[in-house]
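Here the complex is missing a single protein chain, while all its other protein chains stay put.
Residue numbering begins at 1 within each chain, and the chains themselves are lettered A, B and C in the order written.
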């Protein structure tokens, strides 16, 4: 990771501000010969797109992605893929308030402190609009993964909204598309809806916990010690706007386990090793074990709220600030497709990195050894 | 981060295995002219050193660090600093068991799967002995920080051992050195001691939560979007052996807050902005705000326990395995100095990176603006 | 350098193909607060633009650069600067010949061998059109350099066209704009014009030697051992299309010198050290000495010629190939602004890198200096 680039071999460099003419990313290091078109990318962007329910910002952006390079006659060429999304809904408005005042919980003050000069419109570079570029890049990663790891399945969902959790016994991932929250527990949905509606009407917002699971990840991905796949996942998820914590497997709860409980015991199955539990979240020593990779992260509540908060402006004057505009009462909702995209990028990156170093050769377990 | 290197400008590359002749690291990009000697580094290694109480591994290693390059006449030269620690306590023993069998919770199986050929002695490269190199590198970072940011103070401590927490109202960081747990709550110490002793005698182990706080961090460190200081801290902490989760500020608990609660309101103090709370953990939009930087992480219980666990060996045979040897019942204890070292490295790295890009110029707040 | 990115801190990632909808680059790591607009960049692109004389390709491209991000209210913000140039002159034509046949001297065959699938239109990614993005990035670098190193002057010119050299005693850099060759020797111009016209009419082309000199480079830029400023310049220039050799200072001729001759002796002048000669080209041990930095490189003749050459096609059939189209008889001409741009990027990158590591502190020579 270096400033605005992430990835080792599959490298994504994003650019663009919330209210500039466009935003996008360059995807470098993509394998050649992979079928790819805008139509492969657009559905992922549509899933992230705001304005689809009252629970997400009412900003209307078509978020149409264009491929400007790196694809020829429907297939990748191995050269950089430029993905651009034009910003069409740049409302002409008076930014007088936030141009000078620092919205609490936002990066306004730190961007001012670091750069002295900043694009304050809609948060500029620190806006969650940047994540549209990640989702587009994730779409490229998925197209490659579909070819090289056809058994892989990445699924993100919300497991907690504010103080409201789910009942894991009721989880049905097939119902994620049926509600505006990516909630996997159908019975929790109406409760969440009422809860969030209430917060919204009270000019408030709330945080969330998102879980992303990747099934079908082969053993052997990850590059210890500082290119561990869990380190890279932690970095990738923490880089998403508003994320304050990242867990792998049991995460923080691992602190309360004993060694006897935590040991994921191993038995020999017909197709190789089988673990009797997955406290580790599919990663041991920074390398994937073949079990599902499980990542969870916390998103703080949307900082833009209609309730006045105390702050200062650049002149050092103390002011009260209401953040008007079109905002998500739970920004965690839209983090779900973003997190899936980051998972896809990290997994492909490590798959390529492993192929580079080891050629994908694997230590045999069992008879042939 | 790339394989065994971390950092952007202050780059640390570690090398070495648990039972090889030596281990160490190359610290590249260090500013020149900084006073440095082995005597500056050794105390940090001594703090991490095993064998100092019955609660850490009884392996006896002097862990004497030697500076092989990059320092001349007591000062850094700006060229790579090589730090080497010889392994002296490489007991001759029969590794028959673990040479072939995969210890549950360890990286044995994933290293085998990825590399086919591995140094199984003491976990080889995946051993926590690698962290000695980080602590040495952290010592270099601290020497530089003492010069460029004299007001900086980094403090790590354990806030939870297994199911036992602390009472935050009793925290006294001045007592950390008085107990073998880096526990900041003196009244919790005897309880923890009894708890851990009991686990140890029952051939068990337990996890922990560590907190590291950095006070005196200037505003403006961090490089959005993918070089965010919280992303880099997440990656750095997650790369420490046995870490399963990383939190910034309120961490996972941020998910349960409302926007009204979470907003760290700002007032104007005599020396600049003052925040009324620090839910953000000192970082907004990936950039430090001048508040204390607060990181917390969970360490899983030591996987090496004397209680037999089910596993398989490389021949695919199912076996029961006891991990003999000299092991920490709570490996989290020794993670404290390691986490402090990682914090020091990340902060210095970002301080240098920021100086490179912005020259350390800062947006003024207040009259002079 | 990694695939399509160059630079350590001032990082440029280019993208785009010759006949795709657009090409461009992301400039990351730019200092904030620097005045920048399209008007600052366009003159550099105009200098490189084809179609301005009969000695360069007749392809008509306005090469208008747009800034899509990273600049707000006329100043850089420190976030990624996206520069885009649309390809407008994408003639609809039959590429039947070169779609399948490999033009000798071109990268057609190696792109085919490596990627299997390639954009053959106009050379795709390997086209010299990519250098427009470099020139735009160089314009950003120059805007920053003008602020941080106001005394710096970068000048590129052609010192040899084919077998025709210049008389160094007649060099007048003020005349570079008076001829279509960036030739610094006014008396050589008519000779070169006749020579090149003859080659062009004979369906041939010719190589060239370009020299770039940077005056006003401060001492202390460069990061030994593998980030030496001469290593980075060598890499930067060699990455320009058709370049086959790079020289620093005396270059290849240094091989024929004796140690007595080659020693650039040093005297003490009123403003510090003064060298009595500059065989070293301003770089000692990979670090700038304060003397002018002198780089020279050879460009091979344009490979696209109207004279038939023997080759094969993808079916393995032997064919004779004429490369029709609008081509430069001496592609070296247009390499001049590109080389200046690369020099600007490398110098700024090293200036930032040095500021990051050393803070720009310098060893004093003499009593006060």
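The definition used in the following text is that a residue touches a chain if its C-beta (ideal position, glycine included) is under 8 Å from a C-beta of that chain, and two chains touch if they have at least 3 such contacts.
What you are looking at is a predicted structure, and each value in this text was computed from that prediction instead of being measured.
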Contacts of the hidden chain among displayed chains:
A, B, C
Only one of C:186, C:227 or C:292 touches the unshown chain, namely C:227
Per the definition of touch given earlier, which of C:132, C:212 or C:246 contacts the omitted chain?
C:246
Quick one: which of C:20, C:33, C:78 or C:162 touches the chain that's been left out?
C:162
Contacts of chain B with the missing chain: which residues?
2-5, 11, 13-17, 20-24, 26, 28-29, 32-33, 66, 68-70, 72-73, 75-82, 114-119, 124-125
What residues on chain A make contact with the chain left out of this view?
9, 29-33, 78-79, 224, 352-353, 355-359, 361
Residue positions on chain C contacting the omitted chain are 1-6, 8, 14, 102, 104-107, 109-118, 125-126, 130, 160, 162-163, 199, 204-209, 219-228, 230-239, 241, 244-268, 273, 276, 279-281, 283-290, 298-305, 307, 309-312, 314-318, 332, 354, 358, 361-367, 369
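The working rule: only the chains that are shown with their structure count from here on.
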Dist(centroid_CA(chain A), centroid_CA(chain C)) in Å evaluates to 39
Centre distance in Å when chain B and chain C are each reduced to the mean of their C-alpha atoms:
45
Multi-chain contacts in chain C: which residues touch at least two other chains?
29, 32-33, 78-79
